[in-house]
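Pasting a structure here, questions to come.
Only one protein chain is missing; all other protein chains are in place.
Moving on to chain A:
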Amino acid sequence: MGPSMNNDLSVSNLVKKFGDFTAVDNVTFAVPQGSFFSILGPSGCGKTTLLRMIAGFEEPTSGNIMIRGKDMAGVGPNLRPVNLVFQHLALFPMMNVEENIAFGLRRRKVDSATIKKKIEAILERVGLPDYAKHQIGQLSGGQKQRVAIARSLVLEPSVLLLDEPLGALDLKLREQMKVELKKLQAKVGTTFVYITHDQSEALVMSDRVVVMNQGRFEQLGTPQELYGQPLTPFVAQFVGDNNLWSGEITEMSGADAIIRTDEGFIFRSRVQGEVTVGRRADLFLRPETLRIQPEDKEGLNIFNVTVKTILFDGANSRLLTVTPEDHELLVALPQNRRFDYIQPGQTIEVGWHPEAGVCFAAGD
């Protein structure tokens, strides 16, 4: 009771072991009502196992799962107030759209008239009116997606679980479905728990994201927090792109550290976690924090790089550059015509603000 009443889903100290292998390692989190929550991690990090435990397909080794304040231990998947949108959607090929959506309602013995009304309403909602009689094979990838979501949403679950449902779509459609899913979630107000290995999906759609690695939670926060203030080297590397230097801490000054990289650069940078003088450290720097030919060099870390190639990708264009010691660095290239003069082979000056980088003590 108490705080759990505002959370549709709360998971505490959840552990799942397969033999000696720990797939999910002591995970605790809560998802507030009506929010879009993402679990982001590389494949094999345990996120699918976690989702399957919430759906009821796997029994946790220890720990518990509460949905709307009710303990789910021993409750089968067919009796839980959650529904899962499967990775490959798992629409029933022997039924048409209408029968697919009606499947769950019929199991609940809802009468035919109500079923008909609900199907119409949900198809309208996912933007597929008039598709009730279509066969599954006649639908495009994006339409199947929406039918799969409609089939689960029509049951009005407390929590809708989504297992990388956009993975099978092509890029353009995926971008489009991302925005649509977010809009749909805002419209229906159902709590979404979404798992993905695609950081862009997680960042674009979610209210809060947790980054998972080797069965553990690395960091939980808003997309902005994960991107701007990563708490661990793994998060810094996994969410967004980062340039990486290894080096040694030579001096601490206030909240910042002075790090000497292995190739001899001296940088001032923000620090995360425990860092002491003389320790090895990793410095992460995002491509867009590197300013090309800065006019105001006050307080910046300045050094020279040579342009190797221009990686043109519209708004996401970058320069692939190398330091004199052949260390590769990505530098964001704003497409505002200011840097059109840059050619491969040219040496340019770049600078970054100490607040923009982040230093972690290096692992052993």
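Assume a contact is a pair of C-beta atoms (placed from the backbone, for glycine too) under 8 Å apart; a residue touches a chain by one contact, two chains touch by 3 or more; residues count from 1.
In this text, contacts and distances are computed from a predicted model.
Enquirer: What protein name does the UniProt record of the undisplayed chain give, "Lipoprotein", "Acyl carrier protein", "YCII-related domain-containing protein" or "Spermidine/putrescine transport system permease protein"?
Expert: Per the UniProt record, that chain is "Spermidine/putrescine transport system permease protein".
Enquirer: Would you indicate which residue among A:Pro32, A:Gly63, A:Pro77 or A:Gly141 is in contact with the undisplayed chain?
Expert: Final answer for the missing-chain contact: A:Pro77.
Enquirer: Looking at the whole complex, which of A:Ala55, A:Val97 or A:Val358 touches the chain that is not displayed?
Expert: A:Ala55
Enquirer: Could you pull out which residues of chain A are in touch with the chain that's been left out?
Expert: These residues of chain A touch the chain that is not shown: 55-57, 76-79, 83-84, 86-88, 90-92, 94, 103-104, 107-108, 151-152, 155.
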